[in-house]
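Shown here is a partial selection of chains from the complex, left in place.
Order as written gives the chain letters A, B and C; numbering starts at 1 within each chain.
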């Protein structure tokens, strides 16, 4: 187990560099947009990864509310943090792409707005964790996570009737895509997933360690004689 | 029965406290009045333009005003730690939640009833769509604001700097509701589009979140 | 003191290895104790000994970090909160309401029939139930008494009182002490945290001494100050 982590880390690094090479060199250049389009290989996998992490966060929160297992809380905290990071990547790469392609940084359409709302919800989730002064922070956070998850479909509905400028989903949607692009996209996604998994893993270990240290310190505090105040 | 009884008692207590101190309604009223004035100075509305933006205006004013009111009503429970007296009693947590929600609904409702005529006069509003639909929109929209507001206010009293925490938690979750109420109002005022979709969305939002709040409130109340 | 051999009775409260930590600071450090029903316990100890923390855990307001509390045969303290009365340092009352209005509200929370009972409880603690002022304008001692009235309003089996005598005048303190003894004789179990132990000298059945988050001794009689 101890050795698994560095091995996984090296594999991820290799995968990421290969994916980068694939995205920048191997992938065919898009006809209308040109090289700018290559940001696509970062934009889309980040979005998918973020969604996946938020999904895990929701499941872990529900598990925590039912079982009160501290590990579920750690998983929820970690996935929210990393998910926010990936979501931020989407929100940064999107406008970077939009500027040359659409001529504007931002517009209020379905995909953009919903991503922004999602980001806002999970940032507020992290804020709550940071600012809570209660010893029951996990409960509060889990409740908020459930609210956030309930909100997401409603956000989609509510912005449904906006006009959209953003491309339709590649998979399942009507859009068609060069199979080579699709392969490289999936490769990048795999690399991103590994990367996200890696960060989550180390964050998870760190968080568990932190809590263990806290517990030992608390135990020590129990044992050492208390200063009389 | 017990739930209704205790909700009633708590609501009556809240209304009496507010009647005696008038903190919440005072703060709300002051703020909302200023908002009307700010906007009426910031542009010279002709009927067409104001119809376009009045929906947003009204609801932003009410949203901010309810944040102020919500903070006040919970601050009252924290003074002398009166909330602890509720927590040690066998009264169901949801009774407190419902009472607070209904109480704030009444406060914000009173504010709306007072402010709407002002808005109409200042902005020369006349609905081109079916004006009666504004009533369900107002009721559903206000409920959406206060139901989540009450829940998150209860959550934010367990945090440091709780006054600023309430908007931080409330706004992201409320975005679909805000969109729905603003768009519904604009649709009715301009009469160009149907407000059906938005009203249904708002109703769904209300139902979903009222249920979620009722299910989770007990946990939040007793999380210390 | 009561003559019943209540030591033989099954304990009404069992505390097992209770630990309450606030961050790295342990306010309760492994409290284990059993308390028999129908007795009055005086809980004594220096400032910061952990008395309030213990009472809050017993009242179900604060979740212990470790350890468990079983009261009236269950560890689910929410389930039996109807039978527990709790009085704290702060008044737990609404400043803008009068004493009677406050109690009426709390009576409804416990679903008991209000008017008569509220008035009699307020008179019992020595305040005029007809006083129309909001309690923000009561004197500190009067507020304290209303706070006590709130705790005993629903005639609970177990009474947790955090310094009921502070700020209360000598006569009233004696009356309240006598009244608590009466309640004990009527079958209640009463915990009184206080620094005015002399008031309970002849009333309490047992004196529980706390120090630095632990129960250090339990004596049937009050020790002189020097011996503590």
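One rule holds for everything that comes next: contacts are C-beta pairs under 8 Å (C-beta built on N, C-alpha and C of every residue); 3 or more make two chains touch, one makes a residue touch a chain.
Remember, it's a predicted structure, so these values are computed and weren't measured experimentally.
Trainee: If every kind of chain is shown just once, what is the true count of each in the whole complex?
Mentor: A x1, B x2, C x2
Assume only the chains that are shown with their structure count from here on.
Trainee: Relative to chain A, which chain's C-alpha centre is the most remote?
Mentor: Following the centroid criterion, the farthest chain would be C.
Trainee: Work out per-chain C-alpha centres and flag the one nearest the whole-protein C-alpha centre.
Mentor: That would be chain B.
Trainee: I'd like to verify one number: the distance from the centre of chain A to the centre of chain B, where each centre is the average of its C-alpha atoms, in whole angstrom.
Mentor: 32
Trainee: Please compute the C-alpha centroid of chain A, do the same for chain C, then give the distance between them in whole Å.
Mentor: That gives a centre separation of 50 Å.
Trainee: If you look at chain B, which of its residues touch at least two other chains?
Mentor: Correct list: 224.
Trainee: Of all the residues in chain A, which ones touch at least 2 other chains?
Mentor: In chain A, residues 135-136 touch at least two other chains, as defined above.
Trainee: Touching chain C in the complex: which residues of chain A?
Mentor: Of all residues in chain A, those touching chain C are 135-136, 214, 217-218, 221-222, 225-226, 228-229.
Trainee: Give the list of chain B residues in touch with chain A in this complex.
Mentor: Where chain B meets chain A, its residues are 148, 151, 155, 158-161, 165, 168-169, 171-173, 175-176, 179-180, 197, 201, 204-205, 208-209, 212, 216, 219-220, 223-224.
Trainee: For chain B, which residues are in contact with chain C within the complex?
Mentor: Spelled out, the residues of chain B in touch with chain C are 2, 5-6, 9-10, 13, 16-17, 20-21, 76, 79-82, 84-91, 222, 224.
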